[in-house]
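Apart from one protein chain that is not included, each protein chain of the complex appears where it belongs.
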Amino acid sequence: MRVKSVFAAVVAAATVVGVSACGGGSGTNADGKTEVVVWMNSTTGDGKKFWDDAAAAFEAKHQNVDIKIEAIQNEDMDGKLQTALQDPSSAPDMFLARGGQKLRDVVEAGQVMDLTDKISDQVKTQMKTALDTTTVDGKVYGVPQSVLPGGIWYSKDLFKKAGINETPKTWDEFADAVKKLKDAGITPIALGGKDAWPAAHWYYWFALRECSQSAFDEASSDLKFTNECWVKAGDDVKNLIDLDGFNDGFLTTSAQQGASSSAGLLANHMAAMELMGGWEPGVVRDLTPDKKDMADLGYFAFPEMEGGEGDPTAILAGADSMSIGAWAPQEAVDFLNFISEKEWQEKYAEAFVTIPAAKNAQSAVKNEALQQVLKVYDQASSVSLWLDTVFGQNVGNALNEGVVNMMAGKGNADDIVKGIEAAASKG
Amino acid sequence: MSVATSMRAKRAGRPRSDKFRQRFEMGVLSVPALIMFIGFVILPVIMAAYYGFYKWKGFGKPDVNGQFVGFDNYRIILSDPSFQQALGHTLFIAVMSLIIQGPLAILFALLLNQKFKGRGLIRTLIFVPYVVSEVIIGTGWSLMLQPNGAVNAVLKNLGLQGVDWIANPKIAIWTLMFIISWKYIGFAVILMIAGMQAIPEELYEAARVDGAGFWRQQWSITLPLLAPTIRMWAFMSIIGSLQLFDLVYIIWGQYVSSTAGTSTMATYMVREGRLANNYGYGSAVAVVIFIISLVIALTYQRFVLNRDLAGATEQRERKQYERRAKKRERERMAESEIEAAIVPNNASMEVSAS
């Protein structure tokens, strides 16, 4: 045992020496400037431009800093980050993190900087609610840039064409809308099953509506899905499938990549609605033919389920936050505080067509659908994170896959729960 | 084989130095490759075996940040239905690849082994799918096979109803089989052509004199003499199937392959290991894949390939022995004609010599 720990210490020491000798991702570059490497997931358009602009503005103020923005495709982000974080010399100093178990994993591995005492007053006061998502055991490990409540996004034109005058509020109204759209020859629902999580979001929402708040929170923390509301949510998925409202080939449709992705279908009026988070307007904009905002994009809250024990105003939401690597220089923290200022939060909201995390920047939201979202968000009885984020990659992936399986006609609600338990034993 | 030995070898007298010198040469020639091979191939597999005993998220070191679980990971893998399915798909692909590609490749090779103008161009063209990368093939085919893609458009023009080639779990595995066969058959054909060209023309001439027709010649000369080539190709094909990853990963994405029924052992490993953050578990899967590959390969070597592959050096020694024997009995050169029929690569030489 002693020998083992001595050995471990030697290895650890050697690693540290090796890393510092190498310089690595952070540190000083050839011009003597401090380099800050940032990983974010906007590979195109205004989102990418926002980061470049912010970096340039910060560099103009701080001559000795070189901000290096690297765009990683969203579906690759988790995997790449995971491998890169193991090695400070290749890891980014600042990176996208989404809270939940995923954040907890990296916190426990000591790879994220504790920001509790480092965040600015702006962050502390204006982002108070959103900070919950990045708080682990009372300490702040990231700064949210946007809050992303989920719901159903739809094309007003297509709804009108199908003779739907009011957005559905209950499940029956929803089923009715799907039928009307089908009768009008319109694909009712776009679904990007290839990435698994878009399909799983349906299950999360059904569970949120079927489970009481306490049952939902309990399962989120102890990973036991004994309450029958979880099976009921599975049955709801079954009912959804029976409506036969998805696009053809939804299993191999990706969520955001290209005109044939589910978001692309909505953007090009080839499907009438999609269940998504608050990033949808920005994603859809990049996929419209002229890359402009989709003019007739609308939003409504997820319908009420009859007999469900959950509060019908409860919502699921995500938050895109930036965390700082434990090895990062002070300049990385400065940059994070810089982009959290009102001015840049407003620009962020504009660039990503989303809701900024800072309250004082939320007035900048001009998009009509997003204003609708804000209303739902402000009235929500509770805000929960996406379940796969809450559970972490291991169990989260298994849950997502279980739902996809069910949608493909393989397995039932019980199998979802079984899959989750099997995954828990692997990690 | 150290430097010191070789120095001594140089100083030593002639007769003994030969042996040392030979060893020194062997060392110089083989050590660089051995180091690379052991360092980057063997060592990682041993490391995987070590990590496989831990539950480990990939942070830090497994013995510090992970939890030792013994053979737990292996128990879970073998009882996991998704793994059993992935294994089933992989074996199915391996067997079907042999059944589909083997006969077709031999037929195509027979065709392209005819002498005719333009055959060089044709040979090059059928190799195109093999040369183009899996990423491109995957991207291209998944575009064409979309429900509203080119393939279904063509079918529609022909008055046929298209299907969902990729997502339909009943069809997906056959779609994958088709793409695999399409992509890799070029390599099989080239290999078969190469094998056929090593068969001496004289044998066919003799058969023609005996009145054998074209197919009869192929059956009794080409097939038996092509056997080593076929066995070697089959080995490479099986190993390739067991490792299949890129195509499935690109066409079906990170999650859907098990739903569509096209998951392989390798995609299972990446999904449960890297994507799910379970580096210990993923390493254990790697070890399982390795052991399965090893067992299959060894069985194949033992029962099918031993003459061609593992026994290659023995065969060489046998040939050398024969050569020496021949030296002693030069007057019995006639024997070489029988030899020629057995050992094709010496054939043309010996026949013309006699």
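Which chain is which? They are A and B, in the order written, and residues in each are numbered from 1.
The definition used in the following text is that a contact is a pair of C-beta atoms (placed from the backbone, for glycine too) under 8 Å apart; a residue touches a chain by one contact, two chains touch by 3 or more.
By our rule, contacts and distances are computed from a predicted model.
**Q** Could you check which of "Lipoprotein", "NusG domain II-containing protein", "Thiamine ABC transporter ATP-binding protein" or "Na+/H+ antiporter subunit D" matches the UniProt name for the chain that's left out?
**A** "Thiamine ABC transporter ATP-binding protein"
**Q** Where does subunit B touch the missing chain, residue by residue?
**A** Touching the chain left out of view, subunit B contributes residues 22-23, 25-26, 28-30, 32-34, 36-37, 39-45, 47-48, 51, 108, 111-112, 114-120, 122-137, 139-141, 143-144, 146, 148-154, 157, 182, 186, 190-191, 193-195, 197-198, 200-201, 228-229, 232, 235-236, 239, 242-243, 245-246, 250, 266, 269-270, 273-274, 279, 282-283, 286-287, 289-290, 293-294, 297, 308-310, 312-317, 320, 323, 344-345, 348-349, 352-353.
**Q** Contacts of subunit A with the missing chain: which residues?
**A** Touching the missing chain: residues 15, 18, 22, 43-44, 70-73, 80, 83-84, 86-87, 89-90, 256-259, 261, 264, 286-287, 291.
Here is the rule we go by: only the chains that are shown with their structure count from here on.
**Q** Note which residues of subunit A are touching subunit B in the complex, please.
**A** Its residues touching subunit B are 4, 8, 11-12, 75, 78-79, 82-83, 85-86, 105-106, 108-111, 193-196, 248-252, 254, 260, 392-394, 397-398, 400-401, 404-405, 408-410, 422-423, 425-427.
**Q** Show me the residue ranges of subunit B that touch subunit A in the complex, using the header's touch definition.
**A** Result: residues 55, 57-61, 63-65, 73, 76, 80, 142, 146-148, 164, 166-167, 169, 251-256, 258-260, 271-272, 274-278, 281 of subunit B touch subunit A.
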